[in-house]
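Here the complex is missing one protein chain, while the rest keep their positions.
Entry: chain A
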């Protein structure tokens, strides 16, 4: 591959300043073997090059050395792997078989998933988590951004504090929340205890645990939503605030009618990123439980997939769950990318 590039490079720019460098390192690899055969090749590659350039634009061939190899590596690991994963999900690959048997493909794993109540629960939990976590985090982030944007002192300190949890990993924050939600002497129970409530078994009660996890994730990422909204607020011209003030709108009305509608772009981009974080909540749940099985009632597709594949060794079944998760992600990202493309933001 690289050799192809070097040859092509030499063929295209025989007299450029950088050619020296290209020839020296290219020479080590290919001089002996490729010196002669290059001659007839040159015409063909040059013709190919001009044809490609005519089709794709003047710098296409020359720039491809920069982006094509990384693009191919990424494509192989991302899209190649997803396609491979789809194939595996159609096999019956499990246990200690060395490789999947591709000769016999069917949708058995998907019908099995639909009949598995654990899968349905996990899918429902994933949706609840994504929707509540995203909406809650955006709301808290917006509120904080508006408060911080009101010309306060120590703005930088407040911003840093709010963003601090995001710098910590799920593995670390899971330890903190395990301690907070601890039944006997956790903070959560002592806080609601002052209101005469509780104690509640936050992680043991399967009706509550999912919401406790969502709350912890909101704590971690609302700082991120705040930063995105803050950038959006700063981009709104001052006149809009002043015009609303002159019209006699109350502060609440001004934000609701004038400012928030202008934050659509910030909301969309923050929401997409947050949903992706939500789908990656695997790390948090794994560390919370210290193993593949999250607390009862908090199983999501991300944890179920890894558990099926790596703990139960149901590789094909795990792959099928992964494809469902992938489809959910695609449902979020696809429209977002089209939206960005239409706005010429790509």
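Just so it is clear, contacts are C-beta pairs under 8 Å (C-beta built on N, C-alpha and C of every residue); 3 or more make two chains touch, one makes a residue touch a chain; residues count from 1.
Assume contacts and distances are computed from a predicted model.
Undergrad: Between "Cytochrome C oxidase subunit I", "Carbohydrate ABC transporter membrane protein 2, CUT1 family", "NADH:ubiquinone oxidoreductase subunit 1 (Chain H)" or "SufBD protein", choose the name on the UniProt record of the chain that's been left out.
TA: According to UniProt, the chain not displayed is called "Carbohydrate ABC transporter membrane protein 2, CUT1 family".
Undergrad: Looking beyond the chains shown, say which of A:131, A:171 or A:197 touches the absent one.
TA: Touching the chain that is not displayed is residue A:171.
Undergrad: One chain is left out of this view; which of A:133, A:202 or A:241 touches it in the full complex?
TA: Checking the options A:133, A:202 or A:241, the one contacting the hidden chain is A:241.
Undergrad: Specify the residue from the set A:119, A:202, A:224 or A:255 that touches the hidden chain.
TA: Candidates A:119, A:202, A:224 or A:255; residue touching the omitted chain: A:224.
Undergrad: May I ask you to list the residues on chain A that touch the chain which is not drawn?
TA: On the side of chain A, residues 13, 16-18, 55-60, 62-68, 70-71, 73-82, 84-85, 88, 98-100, 144, 147-152, 155-156, 158-173, 175-180, 182, 184-187, 190, 219, 223-224, 227-228, 230-231, 234, 238, 241-242, 245, 272, 276, 279-280, 282-283, 286-287, 290-291, 301-302, 305-306, 309-310, 315, 318-319, 321-323, 325-326, 329, 332-333, 337, 340-341, 346 touch the unshown chain.
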